[in-house]
Each structure stands twice: as structure tokens, then as C-alpha cells.
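Contents: one structure, followed by commentary.
What you see is the complex with one protein chain gone and the rest in place.
Going in written order, the chains are labelled A and B, and every chain counts its residues from 1.
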Amino acid sequence: MTDPAAPVVEMRGISIEFPGVKALDGVDFRMFPGEVHSLMGENGAGKSTLIKALTGVYGIDAGTITLSGEHVSFSGPAQAQAAGISTVYQEVNLLPNLSVAENIMLGREPRRLGAIDWRAMRRRSAELLGGLNLDIDPGSLLGDHSLAVQQLIAIARAIDVNAKVLILDEPTSSLDTDEVAELFRVIRSLKEQGVAILFVSHFLDQVYEICDRLTVLRNGKLVGEYLVEELLRIDLVQKMIGKELTVLDDLEQRARSVVVDESDAATFVNASKLGRRGGIQPADLPIAAGEVVGLAGLLGSGRTEFARLLGGIDRADTGELTIRGKATKLRTPRQAISHRIAFSSENRRDEGIVGDLTVRDNIVLALQADRGWFRPIPKKRQDELTQSYIQTLNIRPANPDALVRNLSGGNQQKVLLARWLAIAPRLLILDEPTRGIDIGAKAEIQKLVFTLAENGMSVLFISAELEEVLRLSHRVVVLRDRRVVADLENDGLTVDALLALIADGSVEADAAELADAAELAPVTASVTSVAPADAAASAPQPPTDPASGGRA
Amino acid sequence: MTKLLDAPQRPARSGGPAGPAQRQGLARSIRSLLTSPKYGPVIVTAVLFVAVFVIGGVRYRGFFSGQVFLNLLVDNSYLIVLAVGMTFVILTGGIDLSVGAVVALSGMIAASLLQSGWSPGVVIPLILVLTSVLGLLVGLMIHVFKVQPFIATLAAMFLARGLCYVISQNSISITDETFVQLAVARIPLGGGMSITPSVIIAVVVVAVAVWVLHATRFGRTVYAIGGGEQSGLLMGLPVARTKVLVYVISGFCSGLAGVLFTFYTLSGYPLTAIGTELDAIAAVVIGGTLLTGGYGFVLGSVLGVLVLGVIQTIITFEGTLSSWWTKIFIGALLLVFIILQKVLTARRR
Partner (left out) sequence: MNVLARVVAHRLFWPVVMLLVLFAINLIAFPGFFTVSVRDGHLFGSLIDILRNGAPTLIIAVGMTLVIATRGIDLSVGAIAAISGAVACSIILGSPTPGSLATVAVAVSVALLISLVLGVWNGFLVAVLGIQPIIATLILMTAGRGVAMLITEGQILTVNSPPFKFLGSGFWFGVPIAVIIAAVVFGLAALITRRTALGMFIESVGINPEASRQAGVRARGLLFAVYTFCAFCAAIAGLILTANTAAADANNTGLFIELDAILAVVIGGTSLAGGRYSLLGTLVGALVIQTLVTTVYTVGIPPIATMVFKAAVVTVVCLLQSPTTAEAFSGFRRRLALRAGKGVAAS
């Protein structure tokens, strides 16, 4: 047996270089059996590169990897898996066209006489799913299940291999509170069995709740390894971004000083009974010129769905939209744009940037689409536009001809913002503009929202981080279960009050966890970790249908 | 096909009246079967085949007989083998345009070698090895050099067709004893019905393919690649090997189909089997395999071939319809099935 005090994984001096980028530069990293370890860092810090080096997806250019005291070098994920390293990736990497059982057992199917033993396979996967309290038919198609269930199936797959090391890359981003609690229960039990778990998450709350130790990376270099209990959150954030957090504080003070000029606050857009089946119940939402309205709610609460109706991305099947006093039906994004309504999607990669086009093309795209193909924007005007946004938004690299796909997440987000600002919108809808980008860019974007509102632009702002919503919004609209449940002036609103509204009656809380959470004053109060806080405010409401989520 | 039995369905809620709930459950599971991208198209194809066959039986005297059905197999055994190979390729999300040309090439090789006195016992294995190697090269080009399947198999098609002309510009007839024997042999099934050895070969190929796809790791990996190559890779599946192998299988099947085709025509001709790749693709699509990969069955493709065959038979029976109507019919059928696939997969999303 291995000595429990010896690390199960030890990576030394790992360097990986991609054309033009040094993704990892001499990084050391270790994991001990029976502990939950977190890898922290901004986007571009090298977290996923390090994980992919450990799991054999990338080869390393320099350094050594030791697993249970033995030197290893993996030429692919299969080898790493065979050696006991299992991974659950951020995007669920399963196969929608195969059964749940196959997704769990694929590559290790029990066989009899050379043929796959389907019965044994279904039995084994039912056991594994049972261990996760997941009651679904192993023979059903994976594609028929919700994303959250798929995530748990991915974990079932990962723990089946008798993993020594289990890597969970952003496993909670698509889970609701209940499911996160369930996942944590599984993680704890695996930890007791001596598995080393690497837990990567943007949610600091979750990291502080579940992790024992963490390693911080910045710009491909190691910052240090710390015990979670010995590291204050504020210190952690500083180590991650490498600069003081004063930008954010500065902003907060300005937020208080900004007041909507009542005289000019004519309602720019008014949604009345706007709804879409399966997306959002009919709801009202007036937005005044120069007003920042925050949408708060859990993932799946209807916040994105509502915003998409306002942005013309999806068609509403009930209600109407009044723009500057005129009733309008938005059928396409194009119509919205012609009304000067811009919608910036939360899904930057798939619905935002056009990766193979240049920064310039990406910035002028919406404006050009609005003008029509026959009236091209003169080259000179394009260059001026691009140059000015590169400067104001501090887009790096400052090269209009760079392909957008080569930019970092934060810079891609800025390019997107520039695209929407270029059409001079009256209403700017930002769906999670700050997700998955580094704190520096985040602060810049928040600041920008202020400036825009000051200049009379209406902004609809969606974020999973309630603090951010509170900091930026004049008004906060709370959604729950596809319904608008509150519409509040942001006057003395607190995160706790919002949490109570968001979670009201929808979650059963665990008393012990509640106590835990009370001690953790959140730096970034994220809505996905609200389970504990709401219990106090929980009104006696009928429990939600357990069958609806596919879980019992 | 045992999997048909456990299509996803929610258990009926307890407490309610049992009878209607059960009936409702049944109706729902039938509906979910029909609207499933996995089973829906195959079921529709099966129904269509039976319907067309019955219509033929009602309209034409002598149509509704076992021998007419068996003749579908006899006339299309080579196409069945081709469709099997194509199914493997399309399941991974690829496509193989070279199969028609490879059929012609193997016919040419067979005819010319037999003409110069080679023994069939050497010629047939040689053809199978050569076409498998061609498939291997195509597979390597696709996997190692990341050439799109469309282009790589297009190159193979040009190569095979060109080699046909290099061998001979004219038709070479086959007089070899064994080949002639195999061509004319009939295996009686009783009741005056009979099949050819080619049918037996085709049936064996189908049986092996069904087993491989359903019961081996290789087969499941084929489906996995169609479902998401990247995911399969991250799951540690042997994606590279599998992806290359499906083209080897398709090459092998094309070679075998070429041999069966020469049993049928007893000659080699460079211009033969032009457009056969389209028939094979059409059969696979009509048989319910999604062209994006991941869903489909070999037996579905066999059904697809039979549907094409029965249409051809009806046009022959009709007598007044010109042969070009076949093409138009196949086109129309393709359209219907493609729209059906589209509707089914769209509803699931």
C-alpha cells in the first residue's frame, strides 16, 4: 500500500507550449489520497491545460509526472484512465445516442464469450446510479435526460473505474442546489475511500465548502499551494488575479451615486404579459431609458428565456412588447436590432463570436447586418470603429486583423460588447457577460455598464452572481420557476434578501449545512449555492414535483 | 433487437386506475418508439416495404409470391453487401463515395485475371485484400491527415475508376468454370422457390455485421464516434483504430459486392456500377440510419435495399413506365425519409 502521507500524483516542472503561447511554464502540482484539491486561477491561467496534461490529452514538453511513486507518461486518455485517473469534463462529454448504461460502461463493458454482456452491463450501471441516488432506467437513451442528470451519469462513469484520482472540471455549473448537495455527498464518500479528488470551480463558496487544499496558477505559472482553511478568500482572489481589488470597491461607491434622472425616465421598453411556453410564464417588465435592470434567479428560472424574448432571439407566444409606446412583435433578432435592442448571449462561443473572422469583422457584423449587404460600411469607417473600441474596451491583442478565436475569453467578450455597442443600442441585454472571464475584464465590463447607463442607455443585466447584480442594477427583477416573483427598487436590497426570494419554498434545506453557510460570508454570493440560506425564509409551499427533474 | 423492448418510458403513476393508465402507457411507448430517432425511421421503412409489396400484389398478377420476394434478394445481394459496409461508415458520420467504382474495379480485376488463367481460389481473396487495403489507405488519409471523408473517398473513387480503364477499356467476359457455376447455381428452398449462393453470402455478411455492431466493443465504438467523436476520445475509446477500420470494412464489402456483381453479370466493364454509391447511400438513409451518424441499424439498411428493389420490380411489372422513373422515385423517397429524420431528431431536441 502507498503511504498515505505520500502524494498520489506529483507533477514537476511541467511545461506545455502551443504555437505562440506558453500555456504552462514549469508548474509543480501534487495531490494526496483522500483529499479534495482545488485548482484555482483566472481564465488563461493554465488550469485546463494542466488537467489535460494529467489526463493524457496533451503531451508535455518538459517535466515529469509521477503516479503513486512511479514515473508515467500517457499518450492518451485511455492510458490515463487505465492508470486510475478519471475525468469529468466541464461540457458533458457523453454520447446522446447511446443508452445510459453504455455511457457508463463504454470501453469497459462486461463481456461473455467475446460479446458484450448487456444484462451484466445494465445491472452494474444500475448499481452505480443507485450509489448516486439516481433512479433512472439504464437502458434509456442518454439524450432523453436533463443536463444535470447527464452530469451525474458522467460521474458514475468516472467512479466506476476504481479511480485513484478523480478530476471534476466545473462539475457544478449546470447543477441546481439540490444536485450540488448530492454531488458533494458523493465527493465526501469518495474522499473517505481514499480517492484524491481534483475539484475545479469558479464558485468560491463551493471550493471553500468541499476542498482541503488548493493550488493557484496565474498566466501558466505556479503561484503556490495552500491549505484552504489557512487562506482567506480575499487573499485567494488576490493571488489569482495578482492585483488589488480596489477597482471593484471604487465601482461600488459610484453605484450609490448614480440615480436615474426621473424627468428623462420615459419607459423605453415595456413588456406586458410576455411569455413563451416551456420558457417563461407571461410577465411584465418596464425598462426606463438609462435604467439598469438586473434579472436574478437560478439557472433555469427563466431569466435567460425572458431575456431572449426581449432580444427577439426566441418568439414570444403570448403578450406584447411596447417599444417607445408602440406595440411591436419581435420575430427575429434582426427586428430587435432595428429597434436598437441588442442581446449578448451567455453562450459566447456558440452564439456570440464568429471565431474565424477577424476582430474587425466581428465588431462591424451586427451594424453591417442592420444596414444590409448592399450598403457596405466603408473600409475606413470600419477601421475607425474597430480602433476606437479596441482602445475604449482595452481589447488585447490590439490587432483588428487577429482572428477572434485566438483571443482570451475576456477579450472575446469585449469584442462582443463592441459589436453591440456599435449599433448604438437603446436597450442592451447582457446575459452573464462576466461568466468565465478573469476579474480584471470583469471589472472593466461592470464599469462600462455604468457609463452606458449614465449616458441614457437601458441595460438588462443577468448574472449568477447576486453581488454583481446588486452592485450594478437600479432595479432587480427576481425569477423563480419560470415566473417573475418580484420587481424591486435596488434601495437597501441585500444578497440575503434576494436569496430568500429566489429560493423561497423551492428547496429543502439541510440544517447542518445552513449553519455551515452562515459562517461563510460570501465574497461572491453565487446563486448556485443558495440552498442553505433560504431555509429561514422558506414559506410552507407545496414541494415541487419530484418527477419533473427526472430524479427521485 | 432485444433493445426494442426497453425503450425509454416512465412507469405509470401508481394509485390511478390501472387499466387506462396501462393502455395510456402502451400508447405512449408506441408513440415514443415511432418518434425516436433510433427506431422511428426503421419502423416506417418496414411499414412502407410491406405496403408497397401488398400494393404490388393487389395490382399485378403473380407479384405476390415468395419467389418475387426472393428475387429481390437475388437481384440485390451485391447492393445489400455494399449497404452493410456503407452503414458502418455512415454510422461514424462519414461517407464512402468510392464503393461503386470499387465494385467496377473488382469486377475488372476478376475478369482480367481469370482471363489470363488465374484460379478463382486466388483471385477472389486477392480482390478482397486489395479493396481492403484501398479502404485502409482511405481510412488513414481521413484519420491521420484529417482529410474530409467526402474528399478522401472521392480520390479513391477516381483512382478505382481510372484503374478500371487502365486494365481495359472494353468489357471482358468471364468464362471461368467456377464463376459460371456460381452464377447459374440455384439453391432450392422447396415450393419451387430458390436462391443463389450470392444471397447466402449476403445473409452471412448481414448476420456478422449485426453481431459486430450490437455485441462487440468495436461495434459500440462505431456508434460512439457517430454520437460524438470528441466525447469518445475523452472516454478513452479506440477512436482512431475504429475510424480507420470502418473504411477497411467498407472497402472489403465493396470488393465482396464486386465479386457478387460479377457472379451476376459474368463480365467486367469499366463503366459498370456508375452511381451505385448513390443507391447504397439511399438504401442506408431509407433504412433509417442518420446521415450525421450515431443512429441506425444494419437490418434497416437491408430493408432500405429491399424497398429500392421492390420499386424497381413494380416498374418492371408496370411495363409502361420508363426506367428513368426509378431515379425519380428514389429521389422522392430520399426526400420523404430525410424530412422524416429531420422531424424526428428536431422533436427530440
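Definition applied: a contact is a pair of C-beta atoms (placed from the backbone, for glycine too) under 8 Å apart; a residue touches a chain by one contact, two chains touch by 3 or more.
This is a predicted model, so every value here is computed, not measured.
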| item | value |
| --- | --- |
| For the chain not depicted, the shown chains it touches | A, B |
| Contact residue for the chain not shown (choose from A:Val223, A:Ala366, A:Leu385 or A:Leu460) | A:Ala366 |
| Touch with the omitted chain, as defined above, among B:Ala183, B:Ala240 or B:Ile338 | B:Ile338 |
| Absent chain, residues of chain A that touch it | 19-20, 311, 313, 332-334, 337, 343, 345, 350-357, 361, 365-366, 368-377, 419 |
| Residues of chain B in contact with the chain not shown | 95, 141, 144-148, 150-152, 154-159, 161-163, 165-166, 169, 278, 281-282, 285, 291-292, 322-328, 330-332, 334-335, 338-339, 342, 346 |
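Here, only the chains that are shown with their structure count from here on.
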| item | value |
| --- | --- |
| Residue numbers on chain A that touch chain B, as the complex places them | 57, 76-82, 87, 89, 93-99, 102, 106-107, 109, 111, 114-116, 118, 137, 139-141, 143-144, 157, 547 |
| Touching residues on chain B, where the partner in the complex is chain A | 2-3, 6-10, 36-38, 211, 214-217, 220-221, 223-224, 226-228, 230-238, 294-295, 348 |
